[in-house]
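The structure is given below, and queries will be raised subsequently.
One protein chain omitted, others in place.
Showing chain A:
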Amino acid sequence: MSIDVQDHPPLDKGPEPDLEVKKQPRFSYKARVQGFKYLGKRLVTYLIVAFISLVANFMLPRFMPGNPADQMIQSIVAKTGNMPSPYALAQIYARYGDPNQNVLVAFWHYLVQTLQGDLGLSIQYYPVPVADLIGRALPWTLYLAIFSTIIGWIIGTWAGAKLGWKPGRRLDSIVTPIAMFFSSIPAFWLGLLLVWFISYKNGWLPPQGAYNESLAINLLDPTFLTSVAIYSILPMATLVLVGFANWMFTMRNMMITTVNEDYVQLARAKGLKPNKVLRNYAARNALLPNFTGLAQSIGASLTAVILAESVFIYPGVGSLLFAAQGTRDYPVMQGVMLLIILVSLVFNFIADSVYVLLDPRTKEK
C-alpha cells in the first residue's frame, strides 16, 4: 500500500520497508529447521549428561571404602555356598573394581556391558540379572509416576488458572489454604492415613499390591486391567493430593501476572467471551512454565513414588530399591540410579520438544 502523497503533504516522508511481497509457506521451512536445530542441541546436551552419569556410576563404587567387589563375592559365597561362576566374577570385577585391571580398559568393558543392557547380577536374588528385576518393576513405577503427575498437573493447572483469574475471591481463600495443607504432608504419611482409614477401617479399597494376585498378568484382560485400576486408586490419590498444590500455586501466580498483561487487556477490549480470554490469552501464556515443569517433574516424582510404593507395597522400582538397600545389593541400587537418571533425561527432552511446539519464540533462540 502506498500513502497518497498529495493528500498528506506533511506526513508523506519515508519509505515503506515492508512492501516486498515474498511468498511464504504456512509453516516456514526456516522455522521448522530452527525448531529441529534447537532440539538437536538439547539432545546433544542430554547425551553428554547421560554419559557423565554413566561415568559417575562407574566411578562411585571404586571410591567406596573397603572393596565392594570382594564383599559382594563373599556375600554370594555365603548365600549359595559356591564361588560365583567365572562370568559372574568377571562382571563383578568389571563393575566394582578390579585392582589388577587398567581403569580405562575396565571402563570400556563396563560401557559395552551397560549399552548391551547388561546391568550385572543381583546379589539378593543371585543369579537373576538386574535388568530383569528392573524390567519387571519399572512398568508399575512408570504407571504411577506418569499418571499421578499428569492428573495432579491437570487438576492443579486448571484450579490455578481459575484462582489466578480473579485472585482474592472467596474460592481463592478456601482452596488455597486446603491445598497448602496437602502439599506440606509427606506422601508416605498421607498414604498411611489413607490406608488406615479407607482400607483397614472401612475396607473400601485393597490396602496393598498392584493387582489381584489370583489373576494372571494379561494386558488384554479387562478384569486384570480393572483390578490394576482399583489397586492403584490409593497410591495414585496420595501422589495426586500431595502433588497438585504446587502446580496450582505456580499457575495461580503466573495467571495473576499474565492477567495484567496488555494482550489480555486487549482481548477484553475486543469483547471476547471471558472464558475465551481466560483460555486463549491468559492461561495459554501462563501455562508455559508449568509445561516445562510437567515433564521434568515426572522424572523428579520418582522419589515420591518410591516412598509411596513402600507404603502400599507396590511392586515397583521403589520396593526393589528398598529391598536392595537392606541387603547391600549394589548392582540393583546402581541399576536403579542409572535408570532414574535416564528416565528423567528422557522426560526432560520430551518437555523441551513440547515447549518448542507451544512457544514459537524458543525456535529463535
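The definition used in the following text is that a contact is a pair of C-beta atoms (placed from the backbone, for glycine too) under 8 Å apart; a residue touches a chain by one contact, two chains touch by 3 or more; residues count from 1.
As a convention for this text, contacts and distances are computed from a predicted model.
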Inset, instruction - Write down which listed name, "ABC transporter ATP-binding protein", "3-isopropylmalate dehydratase small subunit", "Ubiquinol-cytochrome c reductase iron-sulfur subunit" or "NADH-quinone oxidoreductase subunit F", is the UniProt protein name of the chain that is not shown. - result: "ABC transporter ATP-binding protein"
Legend entry - Absent-chain contact - pick from A:Asn218, A:Gln265 or A:Thr303: A:Gln265
Legend entry - Candidate in contact with the missing chain, chosen from A:Asn57, A:Thr141, A:Asn285 or A:Ser301: A:Asn285
Legend entry - Footprint left on chain A by the chain that the document does not show: 1, 3-4, 7-8, 10-14, 16-24, 26, 260-263, 265-274, 276, 280-281, 284-285, 288, 358-361, 364
